[in-house]
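Excerpt of the complex: some chains, original placement.
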Amino acid sequence: MAPRYAPSLRAPLPLSILLLQMGFAALFALYARLAEPEVTADNHFTNTYAGFQDVNVMLFLGFGLLATCFVRYAFSSLAFVLLLGSCSVQWAILANGFLYHFHDGKIWISLRSLAEAQLCAISCLIAMGSVLGKTNPVQLLLMALLEVTGFIANTWILHTFLKAEVMYSSALLHIFASFFGVIMSWTLVQKQPELQHEKEKLDRKTALFSMMGVLFLWMFWPSFLFGLVAPSLPACKMAAIYSTYLSMAASAISAFTISMVMSPRGKINMAHIQGAMLAGGVAMTFVISVNHMPWVAITTGMCAGLLSTMGLLYLKPHLELTFGCHDTCGVLSVHGLPGILGWAAYLFVQVSHAPDTAWSQSMFCICSLLITLSTSAIAGGLTGFLLKWTIWRPPQDRKRFEDQAFWKFEHLAMEQ
Amino acid sequence: MAPRYAPSLRAPLPLSILLLQMGFAALFALYARLAEPEVTADNHFTNTYAGFQDVNVMLFLGFGLLATCFVRYAFSSLAFVLLLGSCSVQWAILANGFLYHFHDGKIWISLRSLAEAQLCAISCLIAMGSVLGKTNPVQLLLMALLEVTGFIANTWILHTFLKAEVMYSSALLHIFASFFGVIMSWTLVQKQPELQHEKEKLDRKTALFSMMGVLFLWMFWPSFLFGLVAPSLPACKMAAIYSTYLSMAASAISAFTISMVMSPRGKINMAHIQGAMLAGGVAMTFVISVNHMPWVAITTGMCAGLLSTMGLLYLKPHLELTFGCHDTCGVLSVHGLPGILGWAAYLFVQVSHAPDTAWSQSMFCICSLLITLSTSAIAGGLTGFLLKWTIWRPPQDRKRFEDQAFWKFEHLAMEQ
């Protein structure tokens, strides 16, 4: 029942996590200071603690419970989300701090820098979705460090070379994270013997936990997008809430009906609902900053729900069978495709509003998308190669999606 | 295992939902626009996004999880709450918009109109509680449209003929929804072969999910009532929070003790707790606008808990055995009786405060109650008759409270 690596190697794995945390503590001691509230008041990314707290709920309860769907992997999923979230938030505070909040030799921590770090942590948890169940915590932590670094590098590239605003490059997070995840998963685990691992299935109770996670994400998505709109546009911020709310509702209805229509016996598939309900929010990430018509939000939500369900039905098994690319939570369909749909809707609205700048606007959008796709593919591929290294002791195939490999269960206390 | 309707009919059912959503999109495109935040600031129903978000949590997580109690019907309950919530919010925005927010040929959407729509959606989900498990999603959606229309019509009648304030007519939502639900259920399903369907029972785990839903409703009820107090009375708004908090606490304690006292062996019944804990909040819906004495809140809460537990113990089985009226979640005992108790307490406090207007005040209260009861009975009866129509393919008796009829379970993927 125990993992097959020798006892002498097991201790170094948790110790390396502890060392990482001590490294963070040292970096914080050397460089990080808390900013005075006055400094942050006029330049706020998320202007309220309540909005920050809502995103915190999405990050830990939303993604944490969403990941508990696998019947024998619920403990690990939830715990690894916690571990990765806690770790990537600290690393993102440091990395963003050195790039954007470095004055007088110190990083100044404020509600804004915590909110930016949450954004990076969300991108890291999306990427994690594609390798969940096939990696151990040390691999996941390494992945988290590299993904956050890649995401911040991509934002920096877009900012430096294309003068992209931070709100625009933040909106690319779904596309970046899903492509990073899929390419990483493809590099890491090529061969897939069977179509679906037996343990990848939902059971009636874990599906309810997972659905609760979806609900937390679904309900607080307006708060998430509210934080992504520049505070200089208060009308835009409220509009973001109304639009996102309507889009999420339309996306949920669309997910239900498409799942029912596509099934030969008219039955709903819980896995489709869980993915496609969120697609409306993903697609709105771009659209909120340019559109204030409710019907556009509703239509985008409906199309995103449709596209996402189709992706889960056809694209996910196709990638697996044809390319051997196994995407555990279907992040390409849930975040990648709706993200690109939102990007296209953004471009379309921008061009139709200002036809005279159509050419430059289109070039900017297309370039930024291509740069993001390239960065994510390169970063994802490198991460995948790095994680294959046997020094990390990746779990064997039969240990995948199995809590037993990582957890001490009390009813087995006697035998161990 | 599949529903017995012919394949040719199954596709039209989900397609009709999709058509409905497309109709909403078209109506939003033609009429709905987002209001500027300035317009809404001085005339706000719920004045903060945080309060709106709390009610959103009650609507989807609260009612959604509350409904998961049935041992083999948890997926459907949760998903249908989501579907109905998403749908009725959109319809209520449009219907309320045409009546109250229509200027310059457009409906102006604001945080206020979303909050009003949430109220209608809550009334729709309460009514749904009485037919849960005995209807399919298309029937439920039709019910949602009719219930929301009926509730808005009732508010309009009270406003037009009795000059009732919107806060007062909104407070009637529990009474309207529970009578609508019970009459609809009675018309829809008359004969009940056994006392309780085997699948209507709780199991140890679904009861915990359900209890979480109750807790979300219980905890955020002060936010809900906070939104129902006119913003011109700031002292009243804070008093609503303190009173509701105390009333909910007293109601919980009363529910526990009555459930224990009434059981021959001194044992607590989870179904009673889940219903009666909320009764304190239901009863306060009226009382908050006239009373600021903590002891009145505590006493109202205790009496509501007592009344609700008694209703679940004696009224619910009696209605079922004598009239063949099956009320799945006992909405009459949980929302109807405490609502009437709260109405009576409101009338009593009003009369004792201003004895000189006692006669006119009593007439107004009694008339509004009678109008609400009549409207809800007529609307509920008509809805019940309409839903009996076999074109909707209602689930057969043995398919009731059974997820299998609507969901594709992955462990059965091979056979299907």
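Letters A and B mark the chains in the order given here, with residues in each chain numbered from 1 onward.
Throughout what follows, a contact is a pair of C-beta atoms (placed from the backbone, for glycine too) under 8 Å apart; a residue touches a chain by one contact, two chains touch by 3 or more.
Keep in mind that what you see is a predicted model, and the values were worked out from it rather than measured.
Shown are 2 identical chains; the number of copies across the whole complex in this structure file is 3.
The criterion applied here is as follows: only the chains that are shown with their structure count from here on.
With centres taken as mean Cα positions, subunit B sits 35 Å from subunit A.
Note for the complex: subunit B touches subunit A at residues 2-3, 10-11, 13-15, 17-18, 21-22, 24-26, 28-29, 32-34, 36-37, 49-50, 53, 56-57, 60-61, 64-65, 68, 74-75, 78-79, 82-83, 85-87, 89-90, 109-111, 114, 137, 205-206, 209, 403, 406-411, 416. Subunit A makes touch with subunit B in their complex at residues 50, 54, 201-205, 207-208, 211-212, 215-216, 218-220, 222-223, 226, 234-235, 238-239, 241-243, 245-246, 248-250, 252-254, 256-258, 260-261, 263-271, 273, 277, 292-295, 298-299, 302.
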